[in-house]
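Note that one protein chain is taken out, while the other chains of the complex remain in position.
By letter and in written order, the chains are A, B and C; residue numbering begins at 1 in each of them.
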């Protein structure tokens, strides 16, 4: 199998979809000549031209909203919000419009729009360029929410998101772009709503998202040395959530750690914990551990930044707590 | 003790604060002559004049942001977002600015701003005028989040919010405005971060917010008839959360129902469940039940609307499930 | 692309047709007011009494295939574009037979077959979508235009700015119809907008073409809308149509309008577009009464249809969340 970086995998999915379908086009700030702030869309302008690779003004509301209108008119736009923090500027359109048009119209309308965005700590971006806000979107009926952690997943899930008939908010993580991984020769769509078992194990289930999948892997290897067998599951799609896969794993391991980079308080881990304590109550041998960012905006100074965000060691410690070590 | 409606109690707190302090002023859409869309600010224009009771243009971002600037310049603005759904238009200012100025400045700045808003189902407002979004704000370090359910609480907590040195997002519920309740003769500030035990009981703890406090009371009375003793706790402040009070109660009752009107998925109940399964793991005799809106935007037709939002019966059923009846 | 700028001639027959439509909207909304006050109707309801000429003038100027987005004050636009009064009334009653099967309600009327992309209860909420639809029409080289209706109050919100900016920048096939009725709820124009007395100034910030028109004169609205639509359709760019109109009633049904002087109300009443058209066409009392009876009959039928409609099943609430 060939190897791609996460960045290349995103690009690949965009390119394939744009080749396959004239109705797919992309819009966002500085995505054309510059190839986006994260170099994801480099080269697309050359292949597809400025009509289909559209630099926008700085106007996040209009970027998403124009995507909604084009989607309602029959196209499949993919819009980019340069930093996840700027979702705050477009939520009206995402939450009140994209998510609700189908419902409010009684099923007449559909909005096949994909909203790509990225964020996360790393490189000391400071408090306004690093938030992880995926939990907000999970609260909103009508949206799908995807957060892939590997090149294979990001490619297959982006394709599926573009071809989904619903608005999808698609989260990428800044630190994952250079991460390499094997991918199938030919792009294979991955259905939304299916978790992936990253690693099998018997003692603890770590449910991890985005960069924490990789940190959980490190933690699992360290745990193994201490005789703890860790299973890792990446939900990949947060909405719809593959609850069955999570419950099944917990029934086997009886212990759970949920890990993401977002602030722990009211983060997605809260929902996972609430679901699992409910659906697997009798199987839990220890409290569900949550690993996430500490309760502070992201500080600039690297020492403080690193104190706030969760690391492999935090996952490892949580794992150990669940098994009473 | 005198009786006030919830609406009058909000007004009272505003009036008292404005009388006490020239630096308190209010801004919002149609709050002046019209007294606000919910008639909360009626009469304030007459007493305080148009400089301190300011009708704004329809520009939720600027309303909040101007409040931030005035707060940074030393005043204590209280701004109103007419419907909670329109928080989506001002989140950039709330989340990236108000919540973070103090932190990013390393403690130089403070933002004593209160953002009042209201929402909720009732009167068939449709999908864009009824969302309950308090959970979002709880995810954001730097904000305080308040959601009172009674006239006494709304008055005392609004006062404390206005005089808090931090930005506070203050949630009111449309259906509570006409609800009457006793209040102390003189306004008594209620500290943020303290839960209230609404009712004592021994079998189940219902942690309820906003209108669900009242529905939980109905459910508790019905449960009593079936021999189930229900304790009801209203956190009142969601951030900071009085975790101790919740844990204490659960240690006594060993059973929990969390109830709010917001969509269950990723609602505040998820956080409460995650905290309690962690801090009171050994005390829980049954899975924590969550009661909230079903996973759909709010439909217009009353039969569908009422199907979506939670009622006293839903709380009652959840109570019964926890005790195995 | 060639610049098209024809004004289609309006026959007296067409104008009489316009009168009929305006009257239908008026009677429809009066009935809605009546039923709401009687406690029959759920929801938050806003009528556009006094603004019928805008709805009819613009919608008549639209071509088949054109689309539009409306606001919280949507009955007129929806009816003028041809959605059956039965379907609108049934929607207000929350019935399955409604144009959104009871999911939407007054502030969320959709009728995709007739190009209604949805009424919006968020001010400015529909403007970006209309920009995006106009972009799609341009990208696909379709001879269609997307129209947005919105009020004077809506020009204050960021969404408005971003949408007009983007539309002009990309020369999308979009027409922005600003219904300046001098009020945003209880807030008079001078209190919400520095350019309230000349809204076309808003367009200057985008170098966008603008047209000013008297919104109480349906023919003038029709012609202005035509000009705007032709221009947008040809791909030359969007147009801002600055319509002056009058809200004869309250902001919402039941609004006591404590904030409004008698004189202001009278001024609005004096600008009744139906009276104006009637006078202009020299419609006799008899003829008017018969038109009126016709309108009332349609409205009564719609009411009956709606009242006899079917309530959704409660569980239907979980449908249509996803496609």
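Keep in mind that, in the parts below, a residue touches a chain if its C-beta (ideal position, glycine included) is under 8 Å from a C-beta of that chain, and two chains touch if they have at least 3 such contacts.
In this text, all values refer to a predicted model and were calculated from it rather than measured experimentally.
Looking at B:65, B:201 or B:287, the residue that reaches the missing chain in the full complex is B:65.
Touching the missing chain, out of C:71, C:131, C:156 or C:271, is residue C:156.
Here one chain is not drawn; of B:2, B:107 or B:227, the residue touching it is B:107.
Looking at chain B, the residues touching the absent chain are 25, 51-52, 54, 56-57, 59, 61-62, 64-75, 77, 92-93, 96-97, 101-110, 112, 141-142, 144, 165-166.
Within the entire complex, the positions of chain C that touch the omitted partner chain are 156-162, 165, 168-169, 191-195, 201-202, 204-208. The chain not displayed touches chain A at residues 29-30, 32-34, 37, 55-61, 85-86, 89, 123-129, 294-297, 299-308.
One rule holds in what follows: only the chains that are shown with their structure count from here on.
Greatest centre-to-centre distance from chain B is found for C, with centres as Cα means. Inter-chain centre distance (chain B to chain C, centres taken as mean C-alpha positions): 36 Å.
Rounded to whole angstrom, the centroid-to-centroid distance between chain A and chain C, based on C-alpha atoms, equals 40 Å. A straight line joining the Cα centres of chain A and chain B is 30 Å long.
Touching of two or more other chains is recorded for residues 85-86, 89, 126-128, 295-297, 299-300 of chain B. Shown for chain C are the residues in touch with two or more other chains, namely 100, 102-104, 108, 120, 122, 125, 158-159, 321.
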